[in-house]
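Every protein chain of the complex appears in place save one, which is left out.
Per-chain numbering from 1; labels A, B and C assigned in written order.
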Amino acid sequence: MASNGFGQTFRFTTWGESHGPAIGCVVDGCPPGIALAQDDLQVWLDRRRPGQSRFTTQRREPDRVNILSGVFEGRTTGTPISLAIDNVDQRSRDYSKIADRFRPGHADYTYWKKYGHRDYRGGGRSSARETAMRVAAGGVARKVLGSSVSIRGALVQMGEKTVDRARWDWDAVGDNPFFCPDTAVVGDWADYLDSIRKAGSSVGAVIEIVAEGAPSGLGEPIYGKLDSDLAAALMSINAVKGVEIGDGFAAAAKRGEDAHDEMVPDAEGGITFLSNNTGGVLGGISTGQAVVARFAVKPTSSILVPRRGVNEAGEAVEIVTTGRHDPCVGIRAVPVGEAMMALVLADHLLRHRAQNG
Amino acid sequence: MASNGFGQTFRFTTWGESHGPAIGCVVDGCPPGIALAQDDLQVWLDRRRPGQSRFTTQRREPDRVNILSGVFEGRTTGTPISLAIDNVDQRSRDYSKIADRFRPGHADYTYWKKYGHRDYRGGGRSSARETAMRVAAGGVARKVLGSSVSIRGALVQMGEKTVDRARWDWDAVGDNPFFCPDTAVVGDWADYLDSIRKAGSSVGAVIEIVAEGAPSGLGEPIYGKLDSDLAAALMSINAVKGVEIGDGFAAAAKRGEDAHDEMVPDAEGGITFLSNNTGGVLGGISTGQAVVARFAVKPTSSILVPRRGVNEAGEAVEIVTTGRHDPCVGIRAVPVGEAMMALVLADHLLRHRAQNG
Amino acid sequence: MASNGFGQTFRFTTWGESHGPAIGCVVDGCPPGIALAQDDLQVWLDRRRPGQSRFTTQRREPDRVNILSGVFEGRTTGTPISLAIDNVDQRSRDYSKIADRFRPGHADYTYWKKYGHRDYRGGGRSSARETAMRVAAGGVARKVLGSSVSIRGALVQMGEKTVDRARWDWDAVGDNPFFCPDTAVVGDWADYLDSIRKAGSSVGAVIEIVAEGAPSGLGEPIYGKLDSDLAAALMSINAVKGVEIGDGFAAAAKRGEDAHDEMVPDAEGGITFLSNNTGGVLGGISTGQAVVARFAVKPTSSILVPRRGVNEAGEAVEIVTTGRHDPCVGIRAVPVGEAMMALVLADHLLRHRAQNG
Partner (left out) sequence: MASNGFGQTFRFTTWGESHGPAIGCVVDGCPPGIALAQDDLQVWLDRRRPGQSRFTTQRREPDRVNILSGVFEGRTTGTPISLAIDNVDQRSRDYSKIADRFRPGHADYTYWKKYGHRDYRGGGRSSARETAMRVAAGGVARKVLGSSVSIRGALVQMGEKTVDRARWDWDAVGDNPFFCPDTAVVGDWADYLDSIRKAGSSVGAVIEIVAEGAPSGLGEPIYGKLDSDLAAALMSINAVKGVEIGDGFAAAAKRGEDAHDEMVPDAEGGITFLSNNTGGVLGGISTGQAVVARFAVKPTSSILVPRRGVNEAGEAVEIVTTGRHDPCVGIRAVPVGEAMMALVLADHLLRHRAQNG
């Protein structure tokens, strides 16, 4: 059934395949009167754009987004905002060799099992190209949230390599090809990924997304909890295998007195938390602290290393994928994760307003 | 807005507070003609029932479920199935001391911020008592899935203690108070949790859920992916802070040739996977292998160890929670996780049928 | 799939059969802090209650509604409100004669075709008894709308008999067994319905619902228009075959200059409409004028007049329905129609707030 949309009050629906004429989305439920121009979205798309370093796919896509509806005289009208990006650099012939083959770890097999009929070119609908529209829609969501909410992401692990959180520098994130917040490790990461790329292999990653400035009260128990919706949003990104909020899996090893954030009164009659183990969410509702989520991305399945696979005829085949691919798709997942955080928060801002005025 | 229901085609909506007269749910969209009796649900509720060992809360609830509609002459009619359980052992006076206080790590604070007005008795709506209805609804979901689908869960980590997966024994799970699949560690776990309980503290846990026998093809890209819905389902359980599918976060450290499951033809013209790193889901669609999910539960926030908190008047207070609580809520989360897996799979079985016949 | 709920932000889900132990509903998304007691709902249920005159079914149901959750210390908490009514006067044996037969004009046949398995007692789920829960939920909706919104209904046609709108008197509606706004026709209507009742027959009706005081701006183009949702809401009531807004079908015969409501400035800088042909809705959004809807109810299909039917075995049978039935179900549809109007408006009040603040 229909499952290509996300969100309740602020909802976006994406369409398009990797090698079709275009990809796009419809953003429905956006409040009216918000200043919105193409550049407001392009800035985020440019961060995700392929081909900006040797560490991402060499597909050359300008990813120029067009606003086709919902904006009049520079402001949103409250009607659906249609966004589209032309696909300009398809090389479908790259895929003819694997047209009837199932790559290990790829959705080839399951799409074929589910639908019988599939667009094999560039992964068709299962391609991470779809995530460009999440980033575009996320740009609209950021405008809904306003400038008081800051959403930033960083790569905290690439393969076996991790960052030293003591050296975390948000300003450094934009200055290296990895969205890495720890300048000291960038050189090592570059060498590491070069070696993996040259070996025709790929590697996984962990991304951390931090939203600051979101008000308390967002999230709807029991089945619309903020963290539950975040988990769905992040897990829906291609190749994601795990999601954490705050302490995440580390919370399992903790004792009650270490896991929970004590509170003290602040000077303005409010509350100050003495830590943020909970990642800004309690009982599925935002506390007002930073909302912190992490997600794990597995290595790209399209690699040059030969693997055993099967074709549609049920025959054993050797799979080598020669197209253009990211040696670490986790890198470009950073702006996608930010976008999903923005989309979930914008939706919940409106949902909260519906019930609680 | 309305957020107390889960599922699209097979949908359940829960209601009720910890200390209200009853809790219940409505299961909507169940196929007709399925044999269903009270005992089919009670068997699962009995596994989750409190007070069965010294390691769970001493609240004495028989948790007897009643079927109030949707079943006629022993079979479902396709109309909504209403299920309810009376609350019989509330001790609301236990909570008068914390009525105006916010426990660190508890939803007290966020419910108050969001709604202004809250039922503080036993956590009200935020109590894990709600999960009894998930287990009841999950019992219906299991009947929809049929006997060819097996869904089992186990505790694989309790605080700092883990199991040895080489000793995994599903048959052992029901024979110890921890749903632990490794008999060799049970004695140690008992001593460990006793010490935590006596210290008035609590500890977290990791639960693993395995569904075997589910067909390939379940799950709907892009925003109704099987793993995305599982992540939402499991993250919605009280105190959950992380969710993994298959390799989960471990996938981040892997190389492409190690992370993906090779395939070979099998004797019946089908496919055999040589491993299951992916946890039974590729591109958001089930592969036909076992669906494997894990989730992390933080320690109970209601503990005897004094903690710094704040009350509704904004004053600093010391918080000591003296009610009856689970030293490790993760234990009773095992049947809840199984239920959520069953509910997600049943929903997707019907969703798949809608689109793909 | 799941279809027993209505509404997006303010949503209710009903359950229960005519001859089961109880009927109920869950109201989800209600704003917190609203004073709500059993009597606030009972007053509306008492208007719909059967057996209050010789013109409605003689089934004796006190229809006492219980609030099982979502209200604490007299006020809503923002969590789901569970409402239930016990069934106390089932006479299931009345139905044994028609257990395997399909009454002409009744849902017997289609439920059997759709589900295979059905509760034939009193019509099971297809019984108008379900509408009691709409009235209860509608009572909650009225509290959400507040005292500035007035929702009233009246019977404007019963069989061949109509009212004279020039004599319309809202105060008279509660003083006769027909909810008739025209006192002058009540005696004639009583004689007419007596003759129909004594003949073992039944008759249809038209009900008009008027909501005054709803603000302008409610309703969401294109597929959540206020009139579109009202049409769905009213058409979902048992036996309804038509719905109109404002001029309704009469608009088809009009010219443009006669059909549309001219506007002039009012003294407060606002707008006064010179007529209300549109029934308070333009482009799917409320104008601020009275929202006016009408719906047509067909005659009860359960009658004593013998009719040709078929049984489950496919044999021709004569159908005579001897149970207790309303000679004009349209009468008791008046409070049901009011409730649906309240439910739609409350939902749209919150939906509007979500998007437009």
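Operating definition for what follows: a contact is a pair of C-beta atoms (placed from the backbone, for glycine too) under 8 Å apart; a residue touches a chain by one contact, two chains touch by 3 or more.
Note that the structure is a prediction, hence the values are computed from the model and not measured.
Asks: Out of A:7, A:50, A:181 or A:335, point to the residue that touches the absent chain in the complete complex.
Replies: Missing-chain contact among the listed residues: A:7.
Asks: Can you work out which residue in C:107, C:180 or C:349 touches the chain that's missing from view?
Replies: C:107
Asks: Specify the residue from the set A:47, A:103 or A:118 that touches the hidden chain.
Replies: A:118
Asks: Of B:29, B:204 or B:246, which one is in contact with the hidden chain?
Replies: Here the residue in touch with the unshown chain is B:29.
Asks: To test your reading of the contact rule: which positions on chain C touch the chain that is missing from view?
Replies: Touching the missing chain: residues 1, 3-6, 8-9, 14, 102-107, 109-111, 113-115, 125-126, 130, 157, 159-160, 196, 201-206, 216-217, 219-225, 227-236, 238, 240-257, 259-265, 269-271, 274, 277-279, 281-288, 296-301, 303, 305, 307-310, 314-316, 330, 351-352, 354-356.
Asks: Under the stated touch rule, tell me which residues of chain A contact the chain that is not displayed.
Replies: Those residues of chain A that touch the unshown chain are 1-5, 7-11, 13-17, 20-24, 26, 28-29, 32-33, 68-70, 72-73, 75-82, 114-119, 124-125, 350, 354.
Asks: Would you write out the residues of chain B that touch the absent chain, in ascending order?
Replies: 8-9, 29-32, 78-79, 221, 350-351, 353-357
The rule is simple: only the chains that are shown with their structure count from here on.
Asks: Quick one: report the Å distance separating chain A from chain C, using the average Cα coordinate of each chain.
Replies: Roughly 46 Å, centre to centre.
Asks: From the mean C-alpha coordinate of chain B to that of chain C, what's the distance rounded to whole Å?
Replies: 39
Asks: Mind checking the centre-to-centre distance between chain A and chain B? Centres are C-alpha means, answer in whole Å.
Replies: Whole-Å distance between the two chain centres: 26.
Asks: Could you say which residues in chain B touch two or more other chains, in rising order?
Replies: 1, 3-5, 8-9, 14, 114-115, 125, 354
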